[in-house]
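The complex appears here without one of its protein chains, the remainder shown in place.
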Amino acid sequence: MSSSMGNTVRLTVFGQSHSPSIGCVVEGLPSGFEVDLDRMRDFMARRAPGRGPWATQRKEADDVRIVSGLNPGGRTCGAPLACIIENTNTRSQDYDELARKPRPGHADWVAQEKWHGEQDVAGGGHFSGRLTAPVCAAGAICLQMLEERGVFVSAHLTSVEGVVDERFDALATDEAARRHLAEQMRTLSEKGRFPVIDEGAGKGMRAAIESARKDADSVGGMIECVACGMPAGVGDPMFDGIENLLARAAFGIPAVKGMEFGRGFDCAAMRGSKHNDPYRMRDGRVVPESNNAGGILGGITTGQPILFQVAVKPTSSIGSEQETVDLTKGTDAKLIVHGRHDPCIAPRAVPVVEAICGIVLLDALITYPPMP
Amino acid sequence: MSSSMGNTVRLTVFGQSHSPSIGCVVEGLPSGFEVDLDRMRDFMARRAPGRGPWATQRKEADDVRIVSGLNPGGRTCGAPLACIIENTNTRSQDYDELARKPRPGHADWVAQEKWHGEQDVAGGGHFSGRLTAPVCAAGAICLQMLEERGVFVSAHLTSVEGVVDERFDALATDEAARRHLAEQMRTLSEKGRFPVIDEGAGKGMRAAIESARKDADSVGGMIECVACGMPAGVGDPMFDGIENLLARAAFGIPAVKGMEFGRGFDCAAMRGSKHNDPYRMRDGRVVPESNNAGGILGGITTGQPILFQVAVKPTSSIGSEQETVDLTKGTDAKLIVHGRHDPCIAPRAVPVVEAICGIVLLDALITYPPMP
Amino acid sequence: MSSSMGNTVRLTVFGQSHSPSIGCVVEGLPSGFEVDLDRMRDFMARRAPGRGPWATQRKEADDVRIVSGLNPGGRTCGAPLACIIENTNTRSQDYDELARKPRPGHADWVAQEKWHGEQDVAGGGHFSGRLTAPVCAAGAICLQMLEERGVFVSAHLTSVEGVVDERFDALATDEAARRHLAEQMRTLSEKGRFPVIDEGAGKGMRAAIESARKDADSVGGMIECVACGMPAGVGDPMFDGIENLLARAAFGIPAVKGMEFGRGFDCAAMRGSKHNDPYRMRDGRVVPESNNAGGILGGITTGQPILFQVAVKPTSSIGSEQETVDLTKGTDAKLIVHGRHDPCIAPRAVPVVEAICGIVLLDALITYPPMP
Partner (left out) sequence: MSSSMGNTVRLTVFGQSHSPSIGCVVEGLPSGFEVDLDRMRDFMARRAPGRGPWATQRKEADDVRIVSGLNPGGRTCGAPLACIIENTNTRSQDYDELARKPRPGHADWVAQEKWHGEQDVAGGGHFSGRLTAPVCAAGAICLQMLEERGVFVSAHLTSVEGVVDERFDALATDEAARRHLAEQMRTLSEKGRFPVIDEGAGKGMRAAIESARKDADSVGGMIECVACGMPAGVGDPMFDGIENLLARAAFGIPAVKGMEFGRGFDCAAMRGSKHNDPYRMRDGRVVPESNNAGGILGGITTGQPILFQVAVKPTSSIGSEQETVDLTKGTDAKLIVHGRHDPCIAPRAVPVVEAICGIVLLDALITYPPMP
């Protein structure tokens, strides 16, 4: 499996749900940066299981150890940085039936078609959502490095089964919108917060998730992400533009099935006179008067907030009976997926989207800056 | 600019709107394949300008020459295949004003921020939609090679300013759906056809486009693409899965701002019990009973039709007056974009989407096949 | 640092001499292969320190754990395979002086120029020869996989300070040479053997090394490597030919300063009529009658033994007084390198050369096979 991406800042992810360890290697990080390990842990905790009624009950410390890449002073030293998380709480007995009966919506069966039985079925193997933990570890570091460069990333749920959150105020570029967006991001940064701006929406989403759980079912959701502070002129079209890079990376998050930038799909029904962002001089600088482009034109940053949304499908593993096949017997079969599963993966995917965004933007900033 | 992509089958695109030539190099093509040059020209003609009321009036032969990569028998020989198209009909005088006044919605200004005046402004330079011509040349060859392997690709407009075409019958997997989809694809393959299944919808779309033209404005559109015949087990997650590769490539098409697979964004509002595709035994083979996954689970093909949709924004270049800035004077300014521009780029983008799909799938089939 | 290489089979190395762990990730390994862990350990033991008078006295178990990439049955499962070696016996106090006084011949000073003090000085950091341990772990697995495919790799010392070993009988291709080569390879595979064919030469080499040790000095050496059984038609020129790939990889081994294939440098003084390998029909197959090409023509395998030689410079760390500078004071200074260092690194580099050869050839065989 090709679990690496990036040009200068290059991420490689390893591990399976139930292998001894999971982890990642990040090459090309700028040297001399002191990783704030507490903030890294806080960031990873947002993804960790077992935090609320919407999350799986598998409790793991997700204790991440940085085993290389730092100098004795604790700063990045130029060498590849490796993170390791031990897998301590594995219950592979849950998964024996699944080797025979592929779970609908999961990668079990395609893995069988690809590896003919050699794939690691337990817990979904390398396909497991658990593999987003090392992605978050790498992301946490990249996001900290971006902050030092004045780039701030934030994501939240925009909808779960019809319940919608307030959107980021990132399509307008005036001072009021800017302040409002900053406030929204501040709100989302509150520790322990369910990842929505509007608490009422959060309540509704949790209710929808809880209702799905009671029905032994699951629901999907939408996640919106914004990155403020990227300078203009970053990215390298035709195929290493910011959209190309973000999209390639984001579709690496399990369950993501759609992605849009700025106005996104709505653009298809708009006229150019409305969609084009007019330029204005403001305090001697050129500024697009709106941000329908989502901060990216021709693959290159405009200096406005980078804005995108991803669609997350409902969790494939559900407790109600499903139709599948028995690969051993070659017959149709019924399946009830036991074990610990989130009825909605989207809340825990929010920091993963931030992580992916952070890794890609740091790489782009270093690899494809404006010409000097 | 990073205008190359691919692993084994590797595409590199070169040229600017008004440079002497444009073209591409394709490394890693299987040897021994006889390119059908007539079909290649037909394919490229679908993208070529000047064909109807919805297209720009810039008429160019788009005569493509294959200058390397074939043996004396006209078959691919293993060496990199290069295609060249001469730029004969350039009118760069149209573009003088644009060096000072960036066109809203276009890459003019970000290019200025990146290259500080050294970028080739004429005709949009390397950002020009004209660069999709060599992409189509490469795509035409890859699509022919895919057909030899039993893989068929087809795309069409699904909407233009609210006028919608019939969708591909690719979310169901029964025999009736399969036959219906084949019929839809056959319909779309008719030479000279406006790229819709339902001719009524086509009429409506052309009317919408014509209306935008009269308003000196433009409209966007949606394009749906399907690929039938891909075997199960192709693709290499986490970051070289089929969705990752298609997304990275598709966002290289100018004006694409969104992308979704299978049920796409709708999945966010669905429950798992509805979104999961149940498996059934059919004639001794495992078949997903529906195709909400769009032919891809965990980044790997399921053997069902690969289905995706992209959103194309309205053409940035419009004839009505827009607000911009004068970079030389440092003042706000007005701009009317003269020259030849499509009021809707989506119809001509349809074969480009097919081309990108063909290049990516051929590469994936060769680079990441099922384990032997 | 860019510590990854490979196309399908992709190696990423991490760790510093004194970081908590070192290790590697290998993506793209064929699935279903049962790694023989005992043979892997035996292979790694050949590189491990502390084995004889010619090796450093730092004794570490080099216990390698495979923490991902295997299924419960212990076979490769398609997911990235990760190996971890804990660093247990670190004595960083040895290295305090070196932060100020760069060791001649070592990377200390260039690292300072590159990272301005942030590099990990202890034990040479990521530059340490210790990082060849994870390379050997990856190599051991690839070599086993190659054997299953009929490809066998062997290396030995060809010279140390003027003492020369018998060369591989790989420039002739007749039956006698073939048998002789097989015998040479068998001899070298004896467990615990000093890596030479001719034991007398080994004795002389060890004496030269011991003499250098007594002088608080060091010596270099030459290593020859052969790979038998590679089919003809593998490799992808112009820049992914076998020579390109092997050379890029081999110069990643610390201390390697030269490389030659087949007749190598001698070819420069030969005439074409002598250097060209004539073809003959043997039992209905085309066979080159000699192997001056070293098994590679135009970057592609000929089916004959792949033969190359690398030059290893004398260990940079020596116990006698050397002239250097004091970076803190900005003055000339004297330096005596204390700590544990091999007076000749070449014997321990022999399995590393085999490992690199194995990783590259397995990757080439999978990525660039003959066209079907």
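Each chain gets a letter, A, B and C, in the order it is written, and its residues are counted from 1.
As a convention for this text, contacts are C-beta pairs under 8 Å (C-beta built on N, C-alpha and C of every residue); 3 or more make two chains touch, one makes a residue touch a chain.
Given the structure is predicted, the values throughout are model-derived calculations rather than measurements.
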Among C:Gly241, C:Pro305 or C:Pro351, contact with the omitted chain is made only by C:Gly241
Taking the full complex into account, find the residue in C:Arg149, C:Arg178 or C:Lys313 that is in contact with the omitted chain.
C:Lys313
Contact residues on chain B toward the hidden chain run 1-4, 10, 12-16, 19-23, 25, 27-28, 31-32, 65, 67-72, 75-82, 84, 92, 111, 114-116, 118-122, 125-126
Contact footprint on chain A, counting only the chain that is left out:
7-8, 28, 30-32, 78, 236, 367, 371
Just the residue numbers, please: which parts of chain C touch the chain that's not shown?
1-5, 13, 102-107, 109-111, 113-116, 118, 126-127, 131, 159-162, 212, 215, 217-222, 232-234, 236-241, 243-245, 247-252, 254, 256-265, 267-273, 275-281, 284, 286, 288-289, 293-294, 297-303, 311-318, 320, 322-325, 327, 330-332, 346, 368, 370-371
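Here is the rule we use: only the chains that are shown with their structure count from here on.
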Starting from the Cα centroid of chain B, hunt down the chain whose centroid lies farthest away.
C
Write down the pair of chains with the top C-beta contact pair count.
A-B
Type of chain A:chain B copy interface by residue overlap (half), same or different:
same
Centre-to-centre distance between chain C and chain B (centres being mean Cα positions), rounded to whole Å
46
The distance between the C-alpha centres of chain A and chain C, rounded to whole Å, is 39
Rounded to the nearest Å, the gap between Cα centres of chain A and chain B is 26
Where in chain C do residues touch two or more other chains at once?
28, 31-32, 78
